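The other protein chains are all here in position, but one chain of the complex has been omitted.
Then we have chain A:
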């Protein structure tokens, strides 16, 4: 494969079958390796697409400042694209995200504004909206509400999966901005009305949830529940256990949210086996494990110790 520039190399990622983790010969699990994108995560797709669409409609002009609430990957993708295209980049991220993410953002020239750990991404979104109001000349692409986020997956990720695996029966991805699920889900359903679209939502422990209020829940503007067939909530312990299983059984070194997606993929796989159905279940490997090495979950001697090390940390 040959590309004319680094930004042109976004997408066209491998889809690999996982024979050891597949529950039966008729119910197969497939990994879409989005860590193979230029900055190492699925977010290269929406970041580049949102920037290019904003350039097309004149919202982004040379010398602009881009502002974005992000717990890491979107910021890293935007920072790289901004650097190559000559924009200034400001990220708002929760203070309890890993040092690697901060270093990566800084490396590509992004400035970081920390938001309080309590409330996680929700608080980062609120702080970013306040900053946008104070600086009307800054451009917030706003991944949670920008249709071009889902549009990137509708235009690229979905068609790639269908071309590689016409028998795809389930698509499973993490639920954050919801862009991946909305974009891929809409595309696949147009071509395969019976396809099942499955969300894996991260569930944090009490240290992260502690101060939240039930009435302050934040639902991304992109979210359309009618696209989803079902939704799983995956706790830290299951996400860590699956991340380690993926590494030990299939040799894939993935980030912790990928373990959550795998947990949901195995959950629907189990139901398919019980129902006597065949299935080709695709889940998204959103990024590699590199940015989470300092959490200790990969190097801990046992899964129990690994789970312990992740207490109170954001992992998706």
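As a working rule, a contact is a pair of C-beta atoms (placed from the backbone, for glycine too) under 8 Å apart; a residue touches a chain by one contact, two chains touch by 3 or more; residues count from 1.
To be clear about the criterion, contacts and distances are computed from a predicted model.
Set against the options "RsbT antagonist protein RsbS", "ABC transporter", "MoaD/ThiS family protein" or "Branched-chain amino acid transport system substrate-binding protein", the UniProt name belonging to the omitted chain is "MoaD/ThiS family protein".
Contact with the chain not shown here comes from a single listed residue; of A:38, A:120, A:151 or A:289, that residue is A:120.
Of the candidate positions A:55, A:100, A:164 or A:201, contact with the unshown chain belongs to A:201. Shown as candidates are A:30, A:87, A:144 or A:171; the residue that touches the absent chain is A:144. Annotation: of A:22, A:53, A:73 or A:98, A:73 touches the absent chain (contact as defined above). Mapped onto chain A, contacts with the missing chain fall at residues 41-43, 69-74, 120-122, 125, 143-144, 174-178, 201-204, 206, 209-210, 212-220, 225, 228-235, 238, 255, 257, 263-264, 267, 286-287, 314, 316.
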